[in-house]
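Okay, handing you the structure first.
One protein chain is absent from this view; the other protein chains keep their places.
Let's look at chain A:
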Amino acid sequence: VSPGGCVPALSPRCPPAPGAVPPCPPDPAVSPLSPQTRAARVRGGKGDKLVTYEQAHPPHHIGHRKGWLSLHTGNLCGEAGAAQRALEDAFLRRFLHGTFPGLLADEVVLKRRGNLLVICALLGRALPPAKLYFLLGYAETLLGHFYKCPVRLELQTVPGRVPYKCL
């Protein structure tokens, strides 16, 4: 699919006829990006892939249709510590993916308020609540000792993944 759509060429010498239809604007569904970008997006399939709202929107929608998954001040103008936060985020996501195997319904949201680290996760209902509470305490103590800061894990169980689109 050629980017920009098809625009009928008007020669510069003859102005368009008074009754002529103006040229159609470029097709908004065809973005000016290269058609091979694969970053953070689920590419079109046969219609059997169920994706959540988070997965359905590509990264240029962040700030417009999507929010941020990790909230900290490292990336602001004149603030330091972006790399450390990014490393901590990567470790935390892998750790939580392993602590709650197969239970995470959506991406984990990490919030940092001062020293406190708040982790908000959506889980499925495969495990009984007693085991979930144990894993919650385990994760909080271990991460608290590891990062030397108070860690609070806020879990919420949902019946299942909510599909936004079928791609």
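Observations on the model:
Everything that follows uses one rule, which is that a residue touches a chain if its C-beta (ideal position, glycine included) is under 8 Å from a C-beta of that chain, and two chains touch if they have at least 3 such contacts; residues count from 1.
What we mean here is this: contacts and distances are computed from a predicted model.
With the options "Transport inhibitor response 1-like protein", "Cytochrome c oxidase subunit 3", "Small ribosomal subunit protein uS10m" or "Dynein light chain Tctex-type 1" in hand, the undepicted chain maps to the protein name "Small ribosomal subunit protein uS10m" (source: UniProt).
When the whole complex is considered, the residue among A:R43, A:H61, A:H97 or A:R113 that touches the unshown chain is A:R113. In the complete complex, the residue from A:G63, A:G98 or A:G160 that touches the missing chain is A:G63. Considering the complete assembly, chain A touches the hidden chain via residues 34, 39, 63, 67-68, 71-73, 75-79, 111-113, 118.
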